[in-house]
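Provided herewith is a single structure, encoded as structure tokens, for subsequent inquiry.
Every protein chain but one is kept in place in this view of the complex.
Chain lettering (A, B and C) follows the sequence in which the chains are written, and residue indices restart at 1 in each chain.
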């Protein structure tokens, strides 16, 4: 892992080559920073850099223009080699107004580059941001390289003739900023010009204004002879790539699961940040036979998905923490009915409404135990944006094969983050097709709870199948016949069977892998979205000869069969989590192994520098 | 613990003294067995026996008369010494019809007494109960003492002249049965006669019929010279006693908490078995200023209780498992608001609707973790019917002192079971009165999250207090001011504070006690309603010289400070639970101590004989 | 059109053409399951079960295409007794589960059986949303004005002042009028009948089955254990004659002995009960169940706050409106027609891609 070089202070005639760069775009909610970041990401990806991004939305409600609460940011880390995190400290900050500077300056590396829209540094905005003097000239930015660019006025100048109104034209200043950055990092403009043409197909004047601003920014960079750099493409495995966010990968994975299982996809969902985008995305693919239903609430959403599952669809419901709370009771019903169902929880900061736009990993124990009675179910967790595709398919595979609801635990960081994705070949995707019951299974009768000897799954007979009419419900039922039963021994048996059914999945999932030097005495175990950071930090430590290995759990329940064995190979097991130690608790109770927790609940991913120093201290 | 003696086979002229007896009354749902059991319990209690009872209701819906599903039973264990369980094997079974015999015979001790209502053993009823031949004369009951009594016809005879219709008269046959048993165990008739007079005050003819049947049964016992026994009063601590069920004790405890805290009691609840009786009971005490509100659902119920808590009431909500699922989200809000609230979950067989009238201890982990985000709260568990009084007061004490919601975990067995209760003296009840905030606490401002240094509780300022107007909500808030805050460090701090607040309660609860011989090398740890059975079994084992000790957790979160220390004193820790090992999981993860689980999920309490033999095998 | 699992996407729920079970030959018994019925002797639920089982063969829907969905309550045990597909769900959630079934599988005929607690207390929201969406569901609300299964607490339809286990001093709550509530929730089919109505009840069931969209029937059901006689005003010998106002389409609304009384709309805009002999039949309101404006149906529902005095029975409203599932299906069809059927490889490679070799 190459250290991120601070850009040189003078303006070079030639492009300097850099191994990696972290850029953060920041501005007012209305300034279009997410779009700017997105476009920059897109061209960087197409250029062949490896990259990781992290958007940082403002708090739920648009705050007044110019205020700190209204700042929206987007960070991209791009490189000529394989990287894992969005980067802790941006080397470049683009700040469209004083509030954006104020809110983000603390994160920027010393000596880093500040690209500031000077037009917005007026008295009102400075006050709103809480500056008592103007940082542009009070010397407070002396330890950074400051580029003062009157972006607003230059944009307005540039869009004259586009036919856009002044206000519309002014709103193109984000494209001006993108133009400047495109010059600095030699990103092509064409894909963005094409994109703008499509996006504003119906408003030609706006398209023109945006293109003009983009070009003007680029031209300004060139004329003003701003520093110019080059970040070469990364060496990635051969194949076709695209950039993908976690929520998009999830949606694609679910559609793939529908195709591979030959079951129509049915999503019952209720909007909630940061899960709503999966609903939005899936709602677009009606030509795949995808049915999406925005329910009246989360209870209805899962109820509808369960009803669809009963009738032979791939039933899915998506939500975030507060919604998962509400789904508890119906999840218990799904466990009792033994129907396949995928429940996706995109975790955010809790408890209660908490930090709705921030990330956290604090729903693990809730997913494990958040239902009354003995109600076990499998839990799968993606570990990066692209891995959401895998997680969706894997959840569907388990749900369908074992006739059980499955919880997929993603998080806000993965959901909104993006990375290049090596597009899988469709014919290499697993076949997860199912066989509905079509015949009586006990003489002339159909017993809905007659189990498969190996998977312990019950048969799935769907309405429309003559002769297999049957009733299922949430009261305890006799194993086999499925008739209501209050028999004590049967309840014991059914409880054990429901548990055993989850346990047998152990045999059917990938074993836990770990990597690290042979002499590693310490194992760092993680799950979910911390994958990249832990991986990068362990790389760095190993590069410095520290005896550390790492393993990442993708199945949380059941855990891979060899988990205990892997953990016991090491002298010390360290579990970094964005919660107060939830996986740690599971490991301790399951394997009776001492763990050391590193916990962080700041609504943000781990800072890799901080995690590195914490681990460093713990390695003997 | 004296062994239960099988009643002698011949009819003695004198009353034989017995140390303890277990009687089970069983009949059709409509036969009034619960009332019969209740009356027998009441007079036995008043007579001074120690006793434990266990009603066993039929499945939710009244099944057709005479069917096995419709059998309702009531078991009472009464004795001349201190006892702890309702007894595994009844020595006496009163069966009002063939189904009642069929359903219960398996439990009766060999050589036990069967008192059968022969009138009901006709062809139809025998068939309905699934008898292929009549057990009254096919020899299948040879190993029991069988008393064949035509109770229906004798009842009808006896009530002539009462003015009751034939049908009404016939329905008094349960009183006839009670009369017979009253003779056999020399229980007085007067309290029941008085009771009947009150109960049927408005229907004199029915009162008369019932009294006549009761007396007739008694007379029959005497005339037919049925066996007669005596069970002397037990030696109990001096004082005034009454019989009490768990749900009643809970209701009284809550009223006591209201009185002792000087806060009006507000219950928001939605009916659900086996919790509804607490609502019914509390609804009666309006003269205590008790407000009960039957809400539209469980979410509304806890929302209302929380609203009441915000406004300065002792807010309470009662439910069972499925309802607890629904309360998850609002519980998270209560944790975020840091308001006192008592959430009572009377556990029943799960998952889903499960076994609604049966007992189980399977909501412990749900109570611990069943909310998204890091959302810890204290958990208190009563361990016997009478202890529900303590648990209610203790929950209120903790909730009010630490400004936190508390979960009280009872179960169906405790809730419906009864035992004699040494009525506490009101002036010895703890003072749990609270001080509402009345003044600004930071200059002229009021900061709703400025904490007490010791308890970490925030001040409770209620509407109506001028100058302390403030807003609370479920978004993360700044410690101190309580204003909405998305600051990463503040979220870390608040998460830690919420956890620390629960942790400090350790200092404020009774340490874990254990009892057992000095040489005990094995500790049996339980919680909740298994207290009696574990206690009795350990007594028996110790009486036989086995080196076993026992401890019972009454606080599950936090656990008493010395818990780890106590557990570590022993070579082996055995955890019997009516679930699949939930406390065991908590102990393992918290203390990294190997535990041996004994699990039973049959909808019933542990059988003490079975538990005894299981423990026996585990003791080295 | 079929989806990729081979399910027909064509309109279902009535007039099914092929049937595996040989529909023509089905009888009442074919719809009786092998489970023992476990309601209290004398419970009104028995009559409703019998009525449903008796009309099923007439509907021409094969058994395997029928699904009964319920929540929790005495009434909610219903699906176990029907030899069709069935789900005994959780308390209050039947309309949600049923919405999933009906919108996933428009070829099925989906019935919801619910109680006044299940459907109007905990499940009220799902009910009103199902009605608003006009999901193709036949919803039977067994209104016994009490919680039966939990042994006698008041319900949202119990009358004010009602003494129950949870209201020992009497309820202080205004009950819902389920017909008014359903109309306020945009229901397209709203009717009322009584468990003991041997002809009217099956007729209402047939009408509901024939309606495309949500059909809501309030059935007054006697709980002889916890609320016996709640509907005596309509079922006693006297009440039966005096208080039943049968609504019949296109007929002047008359009731009582020989139709001696009737309903009139005043110019000030409210309904009055009148003596027909005094005002003449011409003055009477003619019932129009198909009127799209729900105003009049609502006004009729207000004639009785509860089943105490003269109470309308029959179909209050039956209008056509797009059915939720149909709308969903037509979007699927249109998308498939416009964009062609989904191509996974194309989807995964959509947007900006680049190749590494």
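Convention: contacts are C-beta pairs under 8 Å (C-beta built on N, C-alpha and C of every residue); 3 or more make two chains touch, one makes a residue touch a chain.
Bear in mind the structure is a predicted one, so any value in this text is a computation, not a measurement.
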Contact partners of the omitted chain among those displayed are A, B, C
Who touches the missing chain here, A:16, A:284 or A:569?
A:284
Check the options B:149, B:255 or B:593 and report the residue that touches the missing chain.
B:255
Which residue among B:263, B:278 or B:355 touches the omitted chain?
B:263
Of A:158, A:192, A:292 or A:404, the residue touching the omitted chain is A:292
Candidates B:303, B:322, B:340 or B:382 - the one touching the absent chain
B:303
Where chain C meets the chain that is not shown, the residues are 121-125, 128-129, 132-134, 156, 160, 169-170, 172-177, 180-186, 265, 267-271, 285-286, 288, 291, 293-296, 298-299, 302, 321-322, 324, 327-328, 331, 334-335
Extract the touching residues of chain A with respect to the undisplayed chain.
59-65, 67, 69, 270-273, 276, 279-280, 283-284, 286, 292, 294, 296-298, 322, 352-353
On chain B, where is the contact patch with the chain that was removed from view?
42, 45-48, 191, 233, 235-243, 252, 255-256, 259, 262-264, 266, 268, 285-291, 293, 295-297, 299-301, 303-313, 315, 329-330, 332-333, 337, 423-426, 463-475, 483-484
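Assume only the chains that are shown with their structure count from here on.
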What is the distance in Å between the mean C-alpha positions of chain B and chain C?
40
Cα centroid separation, chain A vs chain C, in Å, comes to 43
Between chain A and chain B, what's the gap in Å when you average each chain's C-alpha atoms?
46
Going through chain C residue by residue, note those that touch at least 2 other chains and give them in order.
72, 90
At which residue positions does chain B touch at least two other chains?
59, 69, 322, 352-353
